[in-house]
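Here the complex is missing one protein chain, while the rest keep their positions.
Order as written gives the chain letters A, B and C; numbering starts at 1 within each chain.
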Amino acid sequence: MEDLQSLARLELRQPTEYFESIYVVEKVIYQARSQYQEIMVVELRNLGKTLILDGWIQSTLIDEHIYHEALVHPALSLHPEPRRVLILGGGEGATLREVLKHNTVEEAVMVDIDPVVIEVAKKYLAEWHQGAFEDPRSRVYTMDGFEYVRRTIDSGERFDVVIMDLTDPFGPEIASKLYTVEAFSLIKQVLNQQGILVLQAGCSTLFPKAYEAVENSVRRVFRYVTEYVAWIPSFGYMNSFILASDSINPEDYVERLVETVDSRLRERGVKTRFFNGKRMLAMLLFSGVRLAKPG
Amino acid sequence: MEDLQSLARLELRQPTEYFESIYVVEKVIYQARSQYQEIMVVELRNLGKTLILDGWIQSTLIDEHIYHEALVHPALSLHPEPRRVLILGGGEGATLREVLKHNTVEEAVMVDIDPVVIEVAKKYLAEWHQGAFEDPRSRVYTMDGFEYVRRTIDSGERFDVVIMDLTDPFGPEIASKLYTVEAFSLIKQVLNQQGILVLQAGCSTLFPKAYEAVENSVRRVFRYVTEYVAWIPSFGYMNSFILASDSINPEDYVERLVETVDSRLRERGVKTRFFNGKRMLAMLLFSGVRLAKPG
Amino acid sequence: MEDLQSLARLELRQPTEYFESIYVVEKVIYQARSQYQEIMVVELRNLGKTLILDGWIQSTLIDEHIYHEALVHPALSLHPEPRRVLILGGGEGATLREVLKHNTVEEAVMVDIDPVVIEVAKKYLAEWHQGAFEDPRSRVYTMDGFEYVRRTIDSGERFDVVIMDLTDPFGPEIASKLYTVEAFSLIKQVLNQQGILVLQAGCSTLFPKAYEAVENSVRRVFRYVTEYVAWIPSFGYMNSFILASDSINPEDYVERLVETVDSRLRERGVKTRFFNGKRMLAMLLFSGVRLAKPG
Partner (left out) sequence: MEDLQSLARLELRQPTEYFESIYVVEKVIYQARSQYQEIMVVELRNLGKTLILDGWIQSTLIDEHIYHEALVHPALSLHPEPRRVLILGGGEGATLREVLKHNTVEEAVMVDIDPVVIEVAKKYLAEWHQGAFEDPRSRVYTMDGFEYVRRTIDSGERFDVVIMDLTDPFGPEIASKLYTVEAFSLIKQVLNQQGILVLQAGCSTLFPKAYEAVENSVRRVFRYVTEYVAWIPSFGYMNSFILASDSINPEDYVERLVETVDSRLRERGVKTRFFNGKRMLAMLLFSGVRLAKPG
């Protein structure tokens, strides 16, 4: 009986069609419902502090660096000189943190719809933003990302890289309207000619329908569309990302990709824990894995 | 996928040797660690607000009345005129609330070791205490129950009924020292000659060893020892209670138990939702159920 | 890691609106899908051999005696001389076993729709039927219970007690058509004038709507309708049963119920492990418990 006693506990359940993952919650640090979503910051066993939106893990302390480095650096490394970067979503501030590591960046604009998430990040997720919100190059807006893009088109402002750091395409409604042809067309209008879009896109192996719907929409808008993947241990799967551009094609770099990426990171003073030229090549080459059909 | 999406959630796991019960946590209202234990107030799906100590459900809004009425009224109804009542534990204030319903009660002393639990109860569990802490007949101390009993022996104060409302005998260490022969001997010394002790004692059907250890200790101290049981739906089992006295034996009442209980409740102005004379008889007659041995 | 290793295992999940119960499956003894349902015989941790239909536990070795004694003996004990008994369902053979314990019984007819369940019971559930299928007083039919009752009305055969031992009223479709006014009216036609019907009816505390629907149907057909309850530990709840008759009312017995039941059991040579006169009184008096509304 004594062993069982110690198993009484709070847990987090994350179901998929294939299996459910159950995480042990050691501590609830914060919980509230904003106008847009349910927000929790918890301490998960062996995974550390974790942000949860509408019941789904966004990132954990133990591997958020893998997720955020994999999201940010491929696009920024492929661009010869990223100066202006737009982040849609990214409430934790970690995407912003990675963008600002590139010393070519003069302005990083982050637009998240939910002011409560940003307040929570500022108060509880210092390991994520690490002061990025206070960097003089940062501009943070809390409003609808679409609406921001529309206004920016009119104002004439343009960006070198746009990063969509939103919840999964198969996930909560709050994000679904941002994965359409219309959305990508709007975003294209705020990109410079050499501009690159990158977005996280769920998992093309486990949820191929949702992924392919997103990729097809991107393909109708951009000339070069490339998937890459990174294993996020706390998610339990390889996360798919999509690079899209009308002028930059990762395939053109293949011969010298590793060297190009490593030298750009070095020149721009970017220090990373997971990402480098070899990992970038690995992420590109590992994409496209498909399951066999069950019996 | 959409159905699964909505299943991402926080849960509470309560394991036993027989099965684990998983409760859906809709909201975490409060969580902190006191000097003695981890304290949570949560909203459970379909069970409502719930107090949890060290991971274990103490009582839920939907059926705390069954637990607290079953704990308090048998002993108070068997006593011809309970004037002074001592509660050990009972932090929620609901045991105190039920005791004060008997208008014969002139003083109800409650001693809980953890001041944080009482603060939490006052702030978050109004449905439990319903103002009992403010009743002029209430005296609430936050100290070790043993220590209180020892001092009371010396001071000469005596009680008609002592109620032990502590966590399970098979549970956290904090309570284990209170289920010994020494503990019951001490308690006996603060009881009047017609005094009655009642305690909750886990589940004699599912956890017979833990239950029998407690009952045996009680039998070594008191002349009449009687088990009764009440099904607490949110626990998933019949909770065992033990009545102990040197002068009052529930068996003496059997012929007229239902009438005696009902008339005493009526005379003392006690209104209940679960308890009455028939239920008291049922609780006595339903005790002692044992499982067959598995293959 | 070593501790976790040993936790890899097969489990059985039983969800309700209030909580889910998870049982550890130590061994799968039998699994197949019949024309009517999915049938499994497994070994559950600490609960022993268990029959499962469509994913739901029917009875476990450790407490099937509580369920089957509680189902059979109240009705048979209330009847002054039960000679012919009809069982609808009851595939395990344990209801038949309990019925045959009354030496007044001359014929016990059991009708279960699924021949595979009966084959499985004969082969794997000897602890349940204990040879009851071979008793010369037993007649076992595999056919639709309704159809059997209709033919019996025509044939003129009548019964003293009818026992409905079917899956839960809130459960699989296979059983739902047997809990209607029409069904109870048909059954009434095969009962003698002093006849009694008893049925298991889920749990009136946890699933009051399903229970009340069944009770209301019974009330439209029979004059005296009485609920009683028994805690089935492996179910995690108090199971409700309904007694119905046009001539026998348990309330008439209250004064002398305990004595009547005990003497009838004795006279008829009935040995039980859970049931007796006091337990019968307890089961009647414990019914009708209702939960409070959650906040």
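The criterion applied here is as follows: a residue touches a chain if its C-beta (ideal position, glycine included) is under 8 Å from a C-beta of that chain, and two chains touch if they have at least 3 such contacts.
The shown structure was predicted, so the numbers you read here are calculated from the model rather than taken from an experiment.
Every shown chain that the unseen chain touches in the whole complex is listed here: A, C. Note that of C:E11, C:E182 or C:E212, the residue touching the chain absent from this view is C:E11.
Check A:L206, A:A244 or A:L265 against the missing chain and you find that the one touching it is A:L206. Even with one chain removed from view, chain A keeps its contact list with that chain: residues 17-24, 43, 45-49, 61-66, 205-206, 231, 233-234, 236-238, 273-274, 278-279, 281-286, 289, 291-295. The chain not displayed touches chain C at residues 1, 4-5, 7-17, 20, 22, 25, 27-28, 31, 40, 54-56, 170-172, 207, 210.
In the analysis below, only the chains that are shown with their structure count from here on.
The two chains most heavily joined by C-beta contacts are B-C. Taking the mean of each chain's C-alpha atoms, the chain whose centre lies closest to the overall C-alpha mean is B.
Chain A and chain B have Cα centroids separated by 51 Å.
Between chain B and chain C, the centres computed from C-alpha atoms are 33 Å apart.
Mean C-alpha position of chain A lies 56 Å from that of chain C. Those residues of chain C in touch with two or more other chains do not exist in this structure.
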